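First the structure, then my questions, so here it is.
Here the complex is missing one protein chain, while the rest keep their positions.
Chain nomenclature is as follows: A and B, assigned in order of appearance, with residue numbering initiated at 1 for each chain independently.
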Amino acid sequence: MNTDITRFGVGPKIAEAVAYNGILWVAGQLGEPSGTVTSQMREALAAIDRILAEAGTNKTRILSTQIWLADISTFDEMNAVWATWVPQGHTPARATGEAKLAGPEYLVEVIVTVALN
Amino acid sequence: MNTDITRFGVGPKIAEAVAYNGILWVAGQLGEPSGTVTSQMREALAAIDRILAEAGTNKTRILSTQIWLADISTFDEMNAVWATWVPQGHTPARATGEAKLAGPEYLVEVIVTVALN
Partner (left out) sequence: MNTDITRFGVGPKIAEAVAYNGILWVAGQLGEPSGTVTSQMREALAAIDRILAEAGTNKTRILSTQIWLADISTFDEMNAVWATWVPQGHTPARATGEAKLAGPEYLVEVIVTVALN
């Protein structure tokens, strides 16, 4: 029994998040494919808020993040949404790069690693 | 003495895996460059199985993974191999994106972070 690992939103290929040793690893989050970078970024961050709440933590405890943009020229548009969401005094280590995502309609993916409470 | 860190497969530039605080970080694994996405994905996952066994853990304890595809249009081909390998009930957090790899003959790279036993 691996009772020390807690998996959230377990699907056949991916779990939404996995907790172990006080750390939560969250699957890359996407927005709705019909939207803009702004709307998809907002939705991805809202999904992260929901997942962190389910695991008993919150965005003040994010340790690190990677943000992947399908087109790096949308960096500023992504970053404006990020700036309104990330809690001041609790900003994480971050890296941002261009990577095409699962389908061409996906514009941004956000991966976070978070401290549990 | 850094006896609290255990490194596996230590080479001059990279270690195959590094254990610390109950967590194993594994280097990005590739398949044989002559192959297809299917064969390279199988080989990368077999390499992960071998490395995890050497470190005393296994694929039921993977916490998170990143999968990098040289061509994102091969997503479904990669995913079919993943689906047959990943243990049900123990799926990790995952993110998949397109990234050209060390040489054009490499089609997929798999990075895992794993709980030790």
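Assume a contact is a pair of C-beta atoms (placed from the backbone, for glycine too) under 8 Å apart; a residue touches a chain by one contact, two chains touch by 3 or more.
It should be emphasised that the depicted structure is a prediction, and the values quoted were computed from it without experimental measurement.
Asker: Tell me which of A:11, A:56 or A:97 is the one touching the absent chain.
Answerer: Answering carefully, the residue with contact to the hidden chain is A:97.
Asker: Could you pull out which residues of chain B are in touch with the chain that's been left out?
Answerer: Interface with the chain not displayed, on the chain B side: 2, 4-5, 7, 10-18, 20-21, 25-28, 66, 68, 99-103, 109, 111, 113.
Asker: Considering the whole complex, not just the chains shown, which residues of chain A touch the missing one?
Answerer: Against the left-out chain, chain A lists 21-23, 60-61, 63-64, 66, 68, 72, 75, 79, 82-83, 86, 88-99, 113, 115.
Note that only the chains that are shown with their structure count from here on.
Asker: From the mean C-alpha coordinate of chain A to that of chain B, what's the distance rounded to whole Å?
Answerer: One centre to the other, that is 21 Å.
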